[in-house]
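Mind having a look at this structure? Questions to follow.
A selection of the complex's chains, in situ.
Which chain is which? They are A and B, in the order written, and residues in each are numbered from 1.
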Amino acid sequence: MLAKPDAKGVYVIAPTPFHDDGRVDDASTDRMTDFFIQCGVIGITVLGQMGEAPKMEHQEALALASRVIRRASVPVIVGVSSAGFAGMRTLSRAVLDAGAAAVMIAPPPSLKTDDQIVTYYRQASEAIGEDVPFVVQDYPLTFSVVMAPSVIRRIVMENPSCIMLKHEDWPGLEKISTLRSYEREGSMRHISVFCGNGGIFLDFEVERGADGAMTGYCFPDMLVDLVRHAAAGQHDAAHDLFDAHLPLIRYEQQPGIGLAVRKYVLMSRGILASDTQRRPAGLLSKAAREEVNYLLRRLARHDDRARLKSLQDVH
Amino acid sequence: MLAKPDAKGVYVIAPTPFHDDGRVDDASTDRMTDFFIQCGVIGITVLGQMGEAPKMEHQEALALASRVIRRASVPVIVGVSSAGFAGMRTLSRAVLDAGAAAVMIAPPPSLKTDDQIVTYYRQASEAIGEDVPFVVQDYPLTFSVVMAPSVIRRIVMENPSCIMLKHEDWPGLEKISTLRSYEREGSMRHISVFCGNGGIFLDFEVERGADGAMTGYCFPDMLVDLVRHAAAGQHDAAHDLFDAHLPLIRYEQQPGIGLAVRKYVLMSRGILASDTQRRPAGLLSKAAREEVNYLLRRLARHDDRARLKSLQDVH
């Protein structure tokens, strides 16, 4: 099932569930996959930055991706960013064979000039095969590579297999508007734009023309509702829902410990059996866990989904 | 009036008001100074990053600082970060003569190792005079210099004139807890910790032991109330107030255009005559201005201070 460029909704970024001892947790993986489908996501992305891909061995990564692909009834996109094209090709071919809908490629930090970025994506597409749909991940805060809108346009126009932008430039609202204006004026073909950055600007991103979110915020069900409100033109309702979650979104978006927050909440919601990360990992202190619990209790006043039994026991 | 290490409250980061043609606007400077005092701030910081200091000539910078110092009834801290110690010393001496309470020093991006950072502050203190109180600005996202808590302790213990940390590490809550634990265990003397980062973690920062905020969020009056609630142990009230402002705090905190948002709101509130910045500057598109207006209208439901006449006219 290939990724659909016209879809609107949420691609959820899946964390990789581990047992306390660091082994991949298959039961949690299945439970998480089912949960995402129940949330109403239109797709799942595995092995992204927040999927701890660099901490997994090739066989583990492939097995995780295959397991999610087999179980999910929606397209699955697989992160294949790699220090070299050889590893990128191997993993791409393997996950495509396993049924992936597309692959996602982040730029290496060594890229500086516009031409270097464009050339990189040209060579990457040749390496994985020009028939393989790919997503450009635009995340300057992490990758130190800044892509001007005109560079994204060049990538899109040179590579017919580029189907989607994972947008997490920061600030980035104007970039969405510019890309959509390129489409309107006819200088760029249409691609999907799904936004990351933990969702912290999703309220306005969907108003600027984004098709939805591609992020792993610990309430993907909320993200689905928000995009649905926005698509229905219910802007105030979208903002009301968003604002209730913003204190937690903001807390989860901290570099270094964001994944720890995400896994902790997913564990608290009964989806993951453990919030273990592989090393190196940012961990939550006791104070930080209490802060997350406090935010969840406050959120529960507005959103039933945050009424967690386990949290009512805290304090 | 020297900065008090035991004070709790808000040091507001002052923008530099310009006329539409780029000249410094004295009338707005005075109005802004008075407004800050009315808000209940315990101090004002001028010529920081958000004060467009690098875009001002020496004489202009000195005149601006002197004007605010003369008019304000609270301590004024002046940013003196400079590419070399000669310029830092000149400006420090001049503003101290004019009545500044302290100076603030950010680390140059070339600093990498712990020792390099410690040595830099030692030499800076010698350059400006060991009797001159100074604030360490810890802002890795902008300056690319990461200071471990143990490095801050070394700076504090080697330099009796180091009186305050402007804390804007990100994530940074654990750093506050660690520094306060150093004090409790007796390995570091007490210094003030005031938090920046646009206030986006202020709700928890004050709970972790920060003395308040040093930031320029466009509602400093809210920051004052929040710190007051926190000091009184009214945590839920503090969070309620904070959460109402968070959508705008989040919007204002965007690198590149944050100052544009701040000046636009201060203009909308009748404090600045113009939201002009000197170049290079990030500007607000029409869409962005409408987004800010929308956030202000939503905020006005919770906080009377956001009921701006000018905004009611929009749309």
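The definition used in the following text is that contacts are C-beta pairs under 8 Å (C-beta built on N, C-alpha and C of every residue); 3 or more make two chains touch, one makes a residue touch a chain.
The shown structure was predicted, so the numbers you read here are calculated from the model rather than taken from an experiment.
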Practice problem: Give the total number of copies in the whole complex, keeping in mind that only 2 of the identical chains are shown in place. | Solution: 4
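Rule of thumb we're sticking to: only the chains that are shown with their structure count from here on.
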Quiz prompt | Distance from subunit B to subunit A - Cα centre to Cα centre, in angstrom | solution = 33
Quiz prompt | Footprint of subunit B on subunit A - complex, ascending | solution = 170-171, 173-174, 177, 200-201, 203-204, 207-208, 239, 242-243, 246-247, 250, 254-257, 285, 287-288, 291, 298
